[in-house]
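Removed: one protein chain of the complex. Kept in place: all other protein chains.
Per-chain numbering from 1; labels A and B assigned in written order.
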Amino acid sequence: MEKMRNKITNALSDFLFEYETPRQVLVRNRRVGVVCRLIQLGVLGYIIGWVFIYEKGYQSTDTAISTTLTKMKGVGYTNVDGMEKIWDVADYVFPPQGDASFVVMTNYIITEGQSLGKCPELPGKHNCTKNADCEGGSYKRTGHGTMTGVCNDTTKTCEVQAWCPVENDHHIPDPPLLLSAENFTLFIKNSVTFPLFGITRSNLVEGIDSKYISKCLYHPETAPLCPIFSLGDIVRISGFNFETIAKVGGAIGIVVDWLCNFDLDVRHCKPEYSFHGLYRNPDETDKFRASVGYNFRYARHYIENGVQKRTLFKAFGIRIEVITHSLARKFDIIPTLTAIGSGVGIFGVATVVCDLVLLYLLPKREFYKNMKFKYTETQNQVWSSSRPGLAPSLVQTILHYYTGY
Amino acid sequence: MEKMRNKITNALSDFLFEYETPRQVLVRNRRVGVVCRLIQLGVLGYIIGWVFIYEKGYQSTDTAISTTLTKMKGVGYTNVDGMEKIWDVADYVFPPQGDASFVVMTNYIITEGQSLGKCPELPGKHNCTKNADCEGGSYKRTGHGTMTGVCNDTTKTCEVQAWCPVENDHHIPDPPLLLSAENFTLFIKNSVTFPLFGITRSNLVEGIDSKYISKCLYHPETAPLCPIFSLGDIVRISGFNFETIAKVGGAIGIVVDWLCNFDLDVRHCKPEYSFHGLYRNPDETDKFRASVGYNFRYARHYIENGVQKRTLFKAFGIRIEVITHSLARKFDIIPTLTAIGSGVGIFGVATVVCDLVLLYLLPKREFYKNMKFKYTETQNQVWSSSRPGLAPSLVQTILHYYTGY
Partner (left out) sequence: MEKMRNKITNALSDFLFEYETPRQVLVRNRRVGVVCRLIQLGVLGYIIGWVFIYEKGYQSTDTAISTTLTKMKGVGYTNVDGMEKIWDVADYVFPPQGDASFVVMTNYIITEGQSLGKCPELPGKHNCTKNADCEGGSYKRTGHGTMTGVCNDTTKTCEVQAWCPVENDHHIPDPPLLLSAENFTLFIKNSVTFPLFGITRSNLVEGIDSKYISKCLYHPETAPLCPIFSLGDIVRISGFNFETIAKVGGAIGIVVDWLCNFDLDVRHCKPEYSFHGLYRNPDETDKFRASVGYNFRYARHYIENGVQKRTLFKAFGIRIEVITHSLARKFDIIPTLTAIGSGVGIFGVATVVCDLVLLYLLPKREFYKNMKFKYTETQNQVWSSSRPGLAPSLVQTILHYYTGY
């Protein structure tokens, strides 16, 4: 019992008071030495220069939860055939409540006073010569309603049961009716929260107070933090021609980019705005020409003299999507140590290469082999240490380095 | 001074022209050797086979910024009590502007000509026998308005101040009124940008040009890249019965899956579409039966003879959410070297196991211990190298391997 306890105490004190360190051969050879040091330097440079400084491998990263609020301002004026109309926010923004994705109507085809009934289709796709050409009850993919089976004699098109008269969208108003949309302004309120770091930032950063906002207008160089944008600027910076996109519509992404380094003061975490045409077509000859064309239909329903009617709009417009892109970084012990730890592993590669040179290429390789290796003899296999030539094969040499020993 | 400089030069040339390599014992023992090689082979297989080839550990990953545009097409026809109606996109899509999430109305309960006033509640939940049953000024959670304190004699329900007459949604039209919605088509424009790799892709990939689109219809096998979907197909592939979901409504997710490997040509980066019923109930007996039921109310307001009125719709429909899921991969030096580096570390485990066998289990263990270890004696503790039996404890052996030495 006493003996047992003694033994354990001894083992423990042995364990505590000693440590092991590997025995090394210090190879003094100019060529191998220089090769080895250069490789080691390269690895060190990679770990410190690239992984740590360039890629900031000592930081952990997080993406944000973001919310966006938008508000358009501006009044548009149209004059169609002497009929003057005023368009304000309640009329040209869809949806009205200020979502991150919305449409500013810039052109439209209006079909007023539609009611349910029977009328001939538009000339063009639905031509007929006799009633048999118009199968009753069925409808065509591009048609406006169910065919009644009658071929209209005047228009030479099938009669349909539909909202009559049917919309005629053969001609898109040019110039666009609401060309004045160029001067409309967009106010963006954007907020990001990085849950990992517990930090919330708004695009109304320090210095962007209500006084500044009341006067400023975004400009890439002179006012890069002003959250008020002119629609014309947005379109132009995206690479579009305003009149073209206003006429046939288009989609634009406003990217609010938050690249934050929370090792610095949180005040340096500021948004950057960029503008891109969306849905580009890869087949187009000019890869960077943004594709245009965006429209949708909506209707205003009303009752007139007891009859249900509607005014149909085919609206062309600029669809804006405010996209938040975020990436925050902050020092963290785990990625730091992981980078160091795996760096240590890679470091070993240098010695592998040098040993290959030393043990296989140098004239004095037998001498080095004897310095480095010590051979054991067992009862089954008797080897003499005078047969070093057979021993460590190439594969073996590479492998034993990867074991870390 | 001269001496100092000499010394530094010497140290530097020492450092440059030499390198150190660990001294090794080459243990020749069949059993231990085989065990060791097998473990090493396993680790090597894991690193190359799994981490590198299967999990593509040599690549860095990125998720995309995505935008989606939708457009429905098709005309619906209803005939309620001889009253024929035509429904086009402007009438059955909510919201109209082509968002990634929208509703196609397939059934509805209409309450026409509501105006503000006093009327009795629906029979059922609000029954009363005398005025005292209807507390004036208060309202019930399921009620349509504020109670006036009067019990209607005819209907035996409380009178409320509300939009009158109140909606009666006891009976849902069956079959659904807009069953023809099955033939409506949905066009999806989806675009992804991988900011890390600077690559933008659209679901109108190479070969999907306007000519193809004008004719194609999505089919999982024959036309997996056609961006035009029949509503009936979407519902069926999601596992629903169209008539059921058209009657009571439901939610369907269309997942556009971008799994891209940018080490290959960018043309191989193509979307895959899949369709899922949303909001399944885990309590249901059949875990894979999708839950149905989706409706919302909207109103069309109008003025008739100076009186403000509205037509209320309880709309049942298919709520479609286009969800973009993306993951792109590309070769990157940092994950590659991190994987190698940490693989090197794991490799060391093989030698630990073999040494345990060698130093504790073999009959000739004392011999191997003497081969491997060299003991130092210090003035405080005098040890003789003839007492190797006490030395390296088990814990110590494991530990000293994890030190990498």
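We adopt the following convention: contacts are C-beta pairs under 8 Å (C-beta built on N, C-alpha and C of every residue); 3 or more make two chains touch, one makes a residue touch a chain.
Source: prediction; values computed, not measured.
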TODO: Tell me which residue among B:F187, B:Y212 or B:F373 touches the hidden chain in the full complex.
DONE: B:F373
Task: Residue touching the undisplayed chain, where the options are B:W163, B:F184 or B:Y218 - done: B:W163
- [ ] With the missing chain put back, which residues of subunit B would touch it? List them for me.
- [x] 10-11, 14-15, 17, 19-30, 32-34, 36-37, 46, 50-51, 55, 57, 94-95, 101-103, 116, 139, 141, 143-146, 161-163, 251, 253, 255, 276, 278-283, 294, 296-299, 301-303, 310, 312-313, 319, 321, 323, 325, 338-339, 341-346, 348-349, 351, 354-355, 358, 371-378, 380-381, 383, 391-392, 399-400, 402-405
Task: For subunit A, residues in touch with the removed chain - done: 15-30, 40, 44, 65, 67, 69, 71, 73-75, 77, 84-86, 88-91, 95-99, 185, 189, 191, 193, 195, 200-202, 204-206, 209, 300, 302, 304, 309, 311, 333-334, 337-345, 347-348, 350-351, 364, 367-368, 371, 373-374, 381, 390-393, 395-396, 400, 403-405
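Just so we're on the same page, only the chains that are shown with their structure count from here on.
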Task: Centre distance in Å when subunit A and subunit B are each reduced to the mean of their C-alpha atoms - done: 16
